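Accompanying notes for the structure given below.
All protein chains of the complex are present and in place, except for one that has been dropped.
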Amino acid sequence: MDFTHFNTQKRAKMVDVSHKDYTLRIAKAYGEVVLSKEAYLAVKEGRVKKGDVLAVAQVGGIMGAKQTPYLIPMCHPLTIEGVDISFEMDDENCTIKIFSEVKITHKTGVEMEALTAVSIAALTIYDMCKAIDRSIQIKNIHLLYKEGGKSGTFDRVALKDRQ
Amino acid sequence: MDFTHFNTQKRAKMVDVSHKDYTLRIAKAYGEVVLSKEAYLAVKEGRVKKGDVLAVAQVGGIMGAKQTPYLIPMCHPLTIEGVDISFEMDDENCTIKIFSEVKITHKTGVEMEALTAVSIAALTIYDMCKAIDRSIQIKNIHLLYKEGGKSGTFDRVALKDRQ
Amino acid sequence: MDFTHFNTQKRAKMVDVSHKDYTLRIAKAYGEVVLSKEAYLAVKEGRVKKGDVLAVAQVGGIMGAKQTPYLIPMCHPLTIEGVDISFEMDDENCTIKIFSEVKITHKTGVEMEALTAVSIAALTIYDMCKAIDRSIQIKNIHLLYKEGGKSGTFDRVALKDRQ
Amino acid sequence: MDFTHFNTQKRAKMVDVSHKDYTLRIAKAYGEVVLSKEAYLAVKEGRVKKGDVLAVAQVGGIMGAKQTPYLIPMCHPLTIEGVDISFEMDDENCTIKIFSEVKITHKTGVEMEALTAVSIAALTIYDMCKAIDRSIQIKNIHLLYKEGGKSGTFDRVALKDRQ
Amino acid sequence: MDFTHFNTQKRAKMVDVSHKDYTLRIAKAYGEVVLSKEAYLAVKEGRVKKGDVLAVAQVGGIMGAKQTPYLIPMCHPLTIEGVDISFEMDDENCTIKIFSEVKITHKTGVEMEALTAVSIAALTIYDMCKAIDRSIQIKNIHLLYKEGGKSGTFDRVALKDRQ
Partner (left out) sequence: MDFTHFNTQKRAKMVDVSHKDYTLRIAKAYGEVVLSKEAYLAVKEGRVKKGDVLAVAQVGGIMGAKQTPYLIPMCHPLTIEGVDISFEMDDENCTIKIFSEVKITHKTGVEMEALTAVSIAALTIYDMCKAIDRSIQIKNIHLLYKEGGKSGTFDRVALKDRQ
């Protein structure tokens, strides 16, 4: 199988999607931030007592999703029609799990928008916590779900053994 | 230890660094992109035969580093003075390893710039390969090295057992 | 009545408009800049004699309208289809009145674009005049008119007693 | 007194500050958002019960401050060194009062950054509340305080009778 | 014939295209970078031996095309659906010829996107070579081809005598 993003000069191009149809596209992505116990508890308890790290990460991630075409060189500019981000606190592993969902009715999908939302939200958590913990790790960023377009629906559950 | 990024109303602020000194700051970050065998080989052989995915990721990552303060909500705008990104191909694990290094002489560090460079380079590789492989994973993003500023030099080797 | 911009975790989201219809949307907004007599006359006479402050504010306001989704965190990115700004000089009150109008055929309205156009035009006038007058005031920014979409036409004249 | 922002062709320029000294600059700005009683109470009680409008406005305002030179045509790009925003709830007038403070050590001041922070925070509140209240008004945006640079300290208390 | 970009106050506006139809639009543009022999050969041989200047120019030009509405004040924001850039090496004149092509299905054309792609690609080549050659010249930037919209197809061959 060949790359779609290179022209006959073997240089990158923004793929021509002008002939494609408008269809509803949904993409969901996932990622994790692993913190020290101290930093993890500071985030968890912060919402009430100190300040809400995840509220900032939520806004960072949503604004990041809008910047996707201006960050990822070959991405198409798109007018995304909905973005949501949610968090799950995994106490056992001191890990914040990040879930994003992006929707659009357009000629191309929004996987990269969903993945960028997760990445920028994760980096924002990192930034807010780095004074407490210098060994934060961002990991396991991948696509969870994709619907719409010629390539059909993608559901990660069937694939998770691979990694 | 408390967050530095919240004000007395428990809302986020951009920390005041106006009283700090200009010193040379260096930050190095790391991350990985795990591909299917097919996608991995396409990237590896692409430089010569098809088109150079990593050349695009290199530019994406460097331009991404410059966007850091406009992506990560509480980051200070900075005039970074050098950015480099390099790649290592890990054939055994079909993994592309990404290394970034950012330098500045300023009042605050450039960890977030180095981490954003890695993240956007990784997302660019993802974007270029997603037509071949829908199960790409971005993982193990963390800081490798940090020099300059009051908090002293940080070297991840001493810490790597933790995660 | 509830906010539409929060998810079940009580965090902000970009509202899902993917199911809505494309309709023509128009929004008009208004705002005022109050200047000292000296600064007001400098602007008024400047177009001919010194330099045209309002020409710069016009461009600033139109370019600002285009930045709306990248400034207002939960706004949808939109491909606005027309922006105009006009000014009225109120000699009695040394006040520059700013009117904006934005049009689009899309799933969501352009109030925020019209209001941002006025705000950035006002801030540009402020910037150009601040060396002459340090007590400039921007005031009375509000929506004048809104057409298109489920919520029907809004006309401020009926409401102006409230404020 | 003449405008500083026009060249000999009577066209706008970015004023040359290359010969000026680096000094600490502080600017504080202020603005108000007037809401209906329903919308005002929804914001006030939202932090606990529904979702925190002001947390989003805080992030929007701080990120807006960083965009100032890319929004206000003749503003100098600056590496601002601290931004804070705070809110005061005025129950009697159903008004949210916004205060911003920006710091930098540079050749030119940060008034426009402080005013832009307030303006974008106000527009964000507007955006989050516009589904509840279509007659929101943004008003009384002005500079409160300015320190550093040749023109000396400015303190609005002495001037407030004028407006 | 009159300008379309001015309002009744003789100030610039973003032209209202809301009433126009969606049609396929294509624009092709062209430009040249003239280098010293030394710089020209460094670029030509660089791809293999030193580093690929044109790979960076390719990415710069494509990302520049996406920035067009945020650079050219009266341009409409558009979701362009394909961008490609190619190069031709003219050994005799030590000149790199740049060709761009942009596509969209929208209410207005993409000439400015195609011209901006060429301009930013040319400036990127300039930047990468300026340490070797300080007399680089960018020249002959113009539209080659335009299709779609009311004004019909434009083909530069018929016009090239004029300039």
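Every chain is named by a letter (A, B, C, D and E) in the order it is written, and numbering of its residues begins at 1.
Everything that follows uses one rule, which is that contacts are C-beta pairs under 8 Å (C-beta built on N, C-alpha and C of every residue); 3 or more make two chains touch, one makes a residue touch a chain.
A quick note: this is a predicted structure, and the numbers were derived from the prediction, not measured.
Judged over the whole assembly, touch between the missing chain and the shown ones holds for B, C, D, E.
When the omitted chain is restored, the residue from D:60, D:73 or D:109 that touches it is D:73.
Among E:17, E:34, E:85 or E:102, only E:34 touches the chain that is left out of the view. Interface with the hidden chain, as seen from chain E, comprises residues 1-7, 10-12, 31, 34, 36, 38, 42, 46, 49-53, 55-56, 59-60, 63-64, 67, 70-75, 111-112, 115-116, 119-120, 122-124, 126-132, 134-143, 146, 151, 154, 156, 159, 162-163. With the whole complex as reference, residues 7-9, 11-18, 69-70, 73-74, 76-79, 106-107 of chain D touch the missing chain. Listed by residue number, the positions of chain C touching the unshown chain are 52, 55-56, 59-60, 63.
Operating definition for what follows: only the chains that are shown with their structure count from here on.
Shared contact partners of chain A and chain D, listed by label: B, C. At the far end from chain E, in terms of centres built from Cα atoms, lies D. Comparing the CA-atom centres of all chains against that of chain C, the greatest distance is found for B.
On residue numbers, the B-E interface is repeated by A-D, which shares over half of its contact pairs, out of the options C-D, A-E or A-D. If you average the CA atoms of chain C and of chain E, the two centres end up 32 Å from each other. Centre-to-centre separation of chain D and chain E, using mean CA positions: 37 Å. Measuring from the averaged C-alpha position of chain A to that of chain B gives a distance of 16 Å.
The residues of chain E that reach two or more other chains are 55, 59, 63, 78-79, listed in rising order.
Taken together, the touching pairs give a contact graph of some other shape, not a line, ring, star or complete one. Contact between chains, per the stated criterion, is found for A-B, A-C, A-D, A-E, B-D, B-E, C-D, C-E.
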